[in-house]
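Below is one structure, written out as structure tokens, with a few remarks after it.
With one protein chain held back, the other chains of the complex are shown just where they sit.
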Amino acid sequence: MEVLAKIAFSVYTLIILGGCVVAVSSSSLVRALVGLITTLIGVAGMYLLLATPFMAFMQLLIYVGAVSVLIFFAVMLTRAEQGGDEAGSAPMKTYVFGLAATIAPAAILGWLVLTRPVASVAVPVEVTIKQLGGGLLGSYFLPFELISVILMVAMSGAVLLTWEKRGKK
Amino acid sequence: MSAYQNSEQMKGDFYTQKFEAGKRDGTLILNMGPQHPSTHGVLRIVVELDGEYVVRAEPVLGYLHRMHEKMGETQTWGGFIPNMGRVDYGHPMAWNWAYCGAVEKLMGIEVPERAELLRVIMTELNRLTSHLLWWGAYILDLGAFTPIMYAFDDREMLLDILQRPTASRLTYSNFRVGGLQMDVDDKCIEMIKAFIPHFRKRLPMYKDLVTDNLILRRRIEDIGIIDQDMCRRYGCTGPVLRGAGVAYDVRRAEPYSVYDRFDFEIPTQTSACSAGRYLVRVAEMEQSMRIIEQAIEMLPSAQGGYIVDKAPKPAMKPPVGEAYFCVEGGRGKVGVYVVSDGSKTPYRVKLRAPGFSNLSAFAEAATGTLIADAVAILGSLDLIIPEIDR
Amino acid sequence: MLKALEGVQTQCVARQDKGTTGHVWSVFLAPGQVVKAAGKLYEAEYSLEDIFALDFEEGFLVLYHFNRWLVDERVVLRVLVPKNNPVVPSIAGIFQGAEWHERETRDFHGVRFEGNPNLVPLLMPVETADLFPLVKSDKVRASIKTLLNLGEVVSCTKAIEELFAEAEAGEASEA
Amino acid sequence: MNTFRKHVIQPIIDCWSLIVGLKITGKYFCKPLITVHYPREVIDSENLSTYGGHVELIGKPKDPATPKCISCMMCVTNCPSGCLTVVKSKAPKPTADQEAAWKAAEEAGEKVEKPKAPKNPAKFIYDYTKCSLCGTCIENCPAKSLRFSNNIYWVATSRAEMKIDLLARLKGQAAEVSAPAHAPKSEASAPAEKEA
Amino acid sequence: MSALTLYQIVALILLCAGLFGLTQRRSLVGMLICVELMLNGAGLSIVAAAQLTDFSAILGQLGTLFVMGLAAAEATLVLAIVVVVARRFGSAKTSDITTLKE
Amino acid sequence: MVFNWLHFAIVLFLLAGLLFAVGPIILAMLLAPQSRGGDIGMPYECGMVPYGSSWSRWGVSFYIYALIFLAFDVDVLYLFPVSTAYVDAEGWVSFVKVFIFLFFLILSVIYFWAKGVFTWPRRIQ
Amino acid sequence: MSAFVQQLLVLIVAAVAAMIWLGINALVWVYCERKFAGHIQRRPGPFEVGPHGALQPLIDGLKLMGKQLLTPDNADAILYWLAPILSMLPVLLLFLPIPYGPVLTGMDVNLGLLLILAFSSFNGLAVLLAGWSSNNKWGLLGAARAVSQTVAYEIPLLLVVLAVTFMTGTLSLTEITNMQAGHIGNWFIWKQPLAFLIFLVAMFGETNRAPFDLAEAESELTAGFHTEYSSMGFGLFFMAEYGYMVVMCSVCSVLFLGGYHGPFPGVDGWWWMLLKTFALLSFMVWVRWTYPRVRFDQLLNINWKWLLPLATFNLLATALILKL
Partner (left out) sequence: MAAQDSVVQRDLLTKSGNYMDPPLVNMKLAQDIFDVCRSMSLWPMTFGLACCAIEMMATGMARFDMARFGAEVFRPSPRQSDVMIVAGTVTKKMAPSVVRLYEQMPGPKWVIAMGNCAISGGPFKIKDNYNVIEGVDTLIPVDVYVPGCPPRPEGLLEGFFQLQRLITGKRWWPVAAEVEG
């Protein structure tokens, strides 16, 4: 099982990497989205490896089932075809800037991660969903209510922004 | 990756290019038809879609233009009758009648009473088949598969009846100038007599299964308003007009043949929407049955013997002049206008198709509705494409 | 007298035998008057039934059939246009249904309707849009006077009278 | 309150119609089927006999292999689609002897009795693909020599097959009727069986 | 290398990819995709840290859950903005928007 | 890193699903005659030449529904852990907590309703 | 080690069984649906191919396999073929946690419900990809519809499932089944009748079945999102659709109808589960061949104006009653 886990980890890493590359570099937004979804699935696999199947399923439900669908719609709404928004190769300048902007935090964080290893437990604790629920109902109940409020506000905001009365036109 | 992308080939054909002129940003131009399940044949509708909404719609006709009017000028007077069975395959008898009536007017022929009564019976039976066909197809458009099967069950019975005096199942051309091709035998009358009570029993089933259905009601109510003014501007007739509340029926307004002898009602609805047209047609089936019943009662006492013998030969030469005859077809006022120059072939035959006018109102009725509504409106107009394209 | 058309300059108004021709009124008009007449008819609650053309030696005779639902009074407007320049103003602005009828007439006879919002081939394929299949060959083409009958004339201008007067003379001579 | 009734109560009540619909389809589910299992069953022959298949010739009652037709061409001229071609029979070609005899007779001023062309047609070709089954030919045949056939289950794999030589067909029919063991089979299947 | 470090590196990759993509993408939707990448990195990092150390696993998971919730809320709003922008400018290119070109 | 049986089962079943999906496709690729040329690759649009690509800007009229859905869906998902713990949670407080949570949801639905998001009137230019 | 091998074997057997089960279900239900439809319409349906047409679905499947796979010229070929695979991929997994019998369970996953919900969300994505990548306008319209619909109906579905889990306190389908052991009175349908009804309706919405089959609405959108798919591409979508239907009906019978428990004590067994699932499936078929299709705005509004408030109310009521 340990070996399988290692294999799985490397496979997921590859999936994530591949997904990332597609998501970042693809000129077609839909393909980028598919890349994102691939990454999401890879991350879900990681969650499974971390013994948090609940998080993995949530990841799938929220990201694959909801967020990416919505992004898909947004792609359709804006110009999605090649020759649309993402067409043409980026000028060298943005490319370089982008690399620079990425390398800096990468270097710092990478250095931090590599040089300050935290003692990790080999076998992660499994938390049952009941305990999570208990947490939500108990000590973390405030964030729980808060998220409801936030989402409501987000929803209402979205409607406020996009809603134009039909029938006029 | 994309062979057609942005290439000349993806510019659509002539009509889409024409239509494209007023295209708004963020809309799709889409061809519904000519091969589309809901356009009943080969009607093509170019629509501009904004999401689910139809911003503009324009029917493109002519995919079934079969040159009937041209053939009218090349065939003999009698030889044109088979065409009349094909103009409107839903209700061919009405067209037969309109044409024969016009020629009879021109020639001043009196049709024997028995023949008139038989014409009435057959035309009304044919109206039933027409309405049943429409009914089934319309419900099919709205997504229910079963009712059309039930409708065709009954329709098959009607076809069996009509097959006896016409030897044909669909494209009847059994009218002749001055009468009919074949007489009706007793068996046929018996079959009709048996059919009517049967169908009376089926109608409530149709009502329960479909007409009263919550989903159907919600789908066809208040969409596709074609009110009286629109009917006037577009020349809509038949159930479309009656659905808008005008009790105009050629059988009453300009009674032809023996229709003035029958006691029947003209069903109307005031809602002017698809549901109105739907209900009018359903109610008309009952009225047709009433007419048939009365006509069968009158039949034995009718004067006039055999029908075909006295009919003129196909190569007849009617006197010079113009004549117009209109009858009430399943879809509305069917009119045939003929001009004779005294030769064997007509000088001009003009067919006034009700579907043509009814469909022309579609663009206005469907603008701004949902695409599903557009389909429901289209179906409620009861279109038979060959009649429109002629 | 046909009240609905009062104020329109007609060339000829005649009552016809409804029994055969199906029209109650037959009205000849100059092309320029069609739109006005259609407007009047619209106000008088007429509905448009049909528009089509007949090919005669004298030119194309464009026929407009109007009908009223409740009162049975069919009107046919007849407009004679010359062969070489068959142009009639469109009445699609008043009776929107006319648009298709006019396009069809263009397809069949080549009569152009000025002002039609969408004068593209309706029934004919685009490639053969200028075929005009219903234009007759010279051999079979007849003249108006031999085929049509004026009916019971109420008022008539010279031009139309002439068109038909000849016919009567012709018929008389034949007889 | 009224709006409440209209928008809340009424839809719920209307849902009953859905159950009614289910009831009806359920009822029909249990009813016997009405399908005619075509190749194994056919629609009753009385019904079928009233249906008009393509046009065919009628033989003389005494001699079923020759048609009643008198080559009058009424059907040909009146057919709106022009699907019929009738070729009149020519008089039998006189032999040399006969010709010589006639010549002699003519020279002698006698009235020659040339044999008349037989009335029945030499060829009766019918192009089914153009026919509209209108029945005009049948009505107008003075000899009542035409009728609609009952050959309605007929398909072809080439256009030429549908140009029917009606005389040959009549002969075939006559032979079939006179054949002692009359095996029922339709033309539709004849070629099928041959090839299979 | 401990397991946690591996996870953190993966999370870092996600973060960097997102960051890089953010600079490269020229449409709002593309940017959103990259932001989602970054948020995922964050989530993975949190969960890994919580699971593989003595830190309260419940808090870690709930925290990530909240991150997801926030991501959803953010996505909702951003996508609403995208629509508005697309409607107004006909595209969701950032360059168009910054120059307020119609 | 743990690789438990659930994980294993998921991977196994997904692989089986992949097999199930890819197998027939490959078979079809090998066994079917190929019709080529002409307009076979043209997008099907009822037999006509389509006008333009379908990858153009296009108004999804139900986009707003999707927006609402996203937030709503995520919101509801939070209730799953809660639901498992709810039976064991003592007292009314938990009910009140759930109630408040749902209350905001209801509130937003009422707001949208009142705003007319759920009506689709006919649009005439 | 033997436990390991045993578990491994169990899973492999389960996977194979799921494949067979799915295949059989697709065949049987294609056949049953056509037969049902036929008999409702007073005709026999498939009849001549095999005894009473029993081979028809198999033959159809084989034929689809013998048909050309076609990629439209300007489709996005990779995504175009990814879509049907993605739609088929998770279907087998969905059968994993469903208890078909006391021992006939692929694996008792204590997050079983969530697993099913999570992996069935792939379908929406597959449909969107299919519609978009084929670069066909009908496909696009159909896909957008399909997804808005499944997505919308997911919420009431979640809410009613939540109502059940509030009662049970577990997400494991086996445990939920076992809570309904005993006799018919213990089935949750009596405790949650409203939830059952909502679940039924949402099930139609989720699986794109008539009267909610707007995604493939023939008369409007020709064939919807799979307009361009020929051969097995279409076949896979078709099979996946039936797979989702079976899963949905199974879940419904587990949640509300007591799963493999019979109506009386002591008669439990897989046949009950089968019976219940098939009864629900037949009901779906029956409904499909009876009603017309609803309109799209109505479809969404049924959800937002009826199902959602009712489901929320139901959830609150459940929560309240549990605390009483």
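Just so it is clear, A, B, C, D, E, F and G label the chains in written order, and each chain counts residues from 1 on its own.
The definition used in the following text is that a residue touches a chain if its C-beta (ideal position, glycine included) is under 8 Å from a C-beta of that chain, and two chains touch if they have at least 3 such contacts.
Please read these numbers as outputs of a predicted model, since none were measured by experiment.
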Of G:D213, G:E228 or G:E241, the residue in touch with the unshown chain: G:E228
Of G:L11, G:L69 or G:A195, the one touching the omitted chain in the full complex: G:L69
Contact partner of the left-out chain, one of D:K23, D:H37, D:K103 or D:K144: D:H37
Touching residues on subunit B - with respect to the absent chain: 34-37, 40-42, 62-67, 70-71, 74-75, 82-83, 86, 89-90, 133, 148-149, 152-153, 155-156, 169-171, 385-386
Missing-chain contacts mapped onto subunit D: 33-40, 42-43, 45, 48-49, 51, 53-54, 80-81, 127-133, 150, 152-159, 161-162, 184-186, 188-189, 192-193, 195-196
Subunit C residues touching the omitted chain (full complex): 124-125, 127-128, 131, 133
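As a convention for this text, only the chains that are shown with their structure count from here on.
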Between the pairs B-G and F-G, the one where more C-beta pairs touch: F-G
Interchain centroid distance [CA atoms averaged], subunit E/subunit G, Å: 32
Sequence positions of subunit C contacting 2 or more other chains: none
Multi-partner residues of subunit F (at least 2 other chains): 1, 6, 8, 10, 41-43, 45-46, 50, 53-60, 62-63, 66-67, 69-75, 77-78, 80, 83-86, 88, 94, 105, 112, 120, 122-125
Subunit E-facing residues of subunit F, complex: 1, 57, 63, 67, 70-71, 73-75, 78
Subunit G residues touching subunit A - in the complex, by the definition given at the top: 76, 78-79, 82, 110-111, 114-115, 117-119, 121-122, 124-125, 128-129, 132-133, 140, 144, 147, 151, 154, 169, 171
Touching residues on subunit B, where the partner in the complex is subunit D: 75-76, 78-83, 85-86, 146, 150, 153, 160, 163-164, 167-169, 171, 173-174, 176, 181, 205, 208-210, 212-215, 217, 308, 313-315
